[in-house]
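Every protein chain except one is present and positioned as in the full complex.
Per-chain numbering from 1; labels A and B assigned in written order.
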Amino acid sequence: MRVFRPFLLFIAVAAVLVGAGTMLAVAETPAAGTTLASAEPMPTASASSGHCIMPTPFMRRNHMQLLMHDRRTEVHQGVREQGHNLEDCMNCHAVRDEQGRAVPITDSRHFCNKCHGSAAVAIDCFSCHRSTPESGRANAEASR
Amino acid sequence: MAAIATATLVSPPRRLQTVAAALAMVIVIALASALYMEENGHWVTGMTNYVVWGLPHVFAIFLIVAASGALNVASIASVFGRTTYKPLAPLSGLLAIALLAGGLSVLVLDLGRPDRLLVAMLNQNLSSIFAWNIFLYSGFFAVVGVYLWTMLAKRYSRFTTAAGTAAFVWRLVLTTGTGSIFGFLVARDAFHSAIMAPLFIAMSLAYGLAVFLLVLVALSKLGGPDVPAELIGRLGKLLGILVAAQLYFVAVFHLTNLYAAKGIALERYLLLEGGIYPWLFWVGQVILGGVLPLVLCLGRRTTSASLLLAAALVVLGGLAQVYFIVIGGQSYPMSVLPDWVLHSSFGDGEISRYVPTLPEGLLGLGGMALALVLVLVGCSVLRILPTSLEHHK
Partner (left out) sequence: MNTDRRTFLKTAIAAGGAITIAPGVFLVAEAEAEAKPAEEPFSPKQRWGLLIDSSRCRAGCSSCVEACQKEQGWHSDNLGAADPQWIRKVEASDPRTGVSISLPVMCQHCAHPPCVDVCPTGASFRRVDGIVQVDRHLCIGCRYCMMACPYRARSFVHENIDDQRTHTPRGKGCVEACNLCSHRVDTGGGPACAEACPEGAMTFGDLNDPNSAISQALHKHHAVQLRPELKLDNGVQYLGI
């Protein structure tokens, strides 16, 4: 039994380190209350084309892979493909408030929060990326 | 070889609990500070774009450097075969692991994105000294862990020498790596130096032994074995020698800088005119952390109390020294056009100011508390400590 005692120590050390890390990771998760009632969230109608780049069931499962793949090729190889980036997601899926302004990710009505809230999966994208359409183009299209 | 009787720490419950609770409190406060820094961003600290590493790094580097030195006693026992130190070798190994864990926690919690620790583990840039250090630190845990195991599991004691030697080599490489974090910075005259690595090794030997001595005596008050004055005397003498070696490397470092014309302005800043930094150097590092312990340790008449005071001074002087190296070095202006007088909106040509704030200091202290808690936990669940140190005189 003695032999396993050092392992206990190791586990204690690791647990403290991991625990500290997790605490901070948890702190990054969007605040509680971002959950939306709908169990089957539907994307808001696309502003420009009326449909997404892929069928909804596919997107629900695979949007993260698409984003992941494109971020590699875009950042590291400079491939700036239209229609395959977060910007276009934001432009089409913007949710607008009563004043017609697109709501940011801190708002529970934001498109991404519809699932991510109930699925309790933290989104890291918007710690750097803008969560609303920026250009005049998207706003113009949205108000059309 | 006679087996050494060992035991887990059993102290008057009240005392051990009080100490552990106090340390746990410090850790909780440190975690809260880290959370506060991460929530608001680093602007709530004294760190800026000019002085990018601050107090957390001072504590972290002190702890990491001391971790490697804490292995001194174990190395003397297992590698250099001095059996008198054998009963203390397990504590030495445990302390090394604990100090490293404390230092790394501080470093990790100060990251801009501590939540991406996994990213750092999965994506490694092999030309980065930092990435190597991640490997060296995890390896240190493993190697010293195995070494501890061979000491605690009597069945495997025939591997102790081999494991101890591996740990000895590993910690030298580890401290070389830590020193090289600074030594490899070609851009900054205050850091770029081949002497950084040996200087860090000398620092580690002194800091580690000083911390070991203090922890050993503290443990004796918490139910550990009484520490004979003779043993303190012997460790104290060794500490004196290590402090002398450390001072020697400090002297070489600054004299080398002074030899080159371009280093003179830097040295004048660091040693004479740089505001708080010359004070930290002369008063903190040289007098309190160097000369005084030297006199206390190697003087004619030494007492246990004076040697422990020396050890405490080495720790304080060590913190001053790391502060001086890390922050003093960053505060010295780095010019895009050397020899020109510069002005800009980004502090070009100016001395960079750094005023630490409370949260970052608390975070650093938390690292120290974590190291001590791990020692207490280790000594409580494992048979780290010998029942007596007397008959091993």
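One rule holds in what follows: contacts are C-beta pairs under 8 Å (C-beta built on N, C-alpha and C of every residue); 3 or more make two chains touch, one makes a residue touch a chain.
Just so we're clear, the structure is a prediction, and the values are computed from it rather than from any experiment.
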Omitted chain's touching partners, listed by label: A, B
Candidates B:79, B:120 or B:381 - the one touching the absent chain: B:120
Hidden-chain contact residue, picked from the options B:79, B:129, B:252 or B:292: B:129
Missing-partner contacts on subunit B, residue numbers: 38, 40-43, 47-53, 111-114, 116-117, 119-120, 123-125, 127-131, 134, 181, 184-188, 191, 330, 334, 336-348, 352-353
Missing-chain contacts mapped onto subunit A: 71, 73, 75-82, 87, 90, 104, 106, 127-130, 133-135
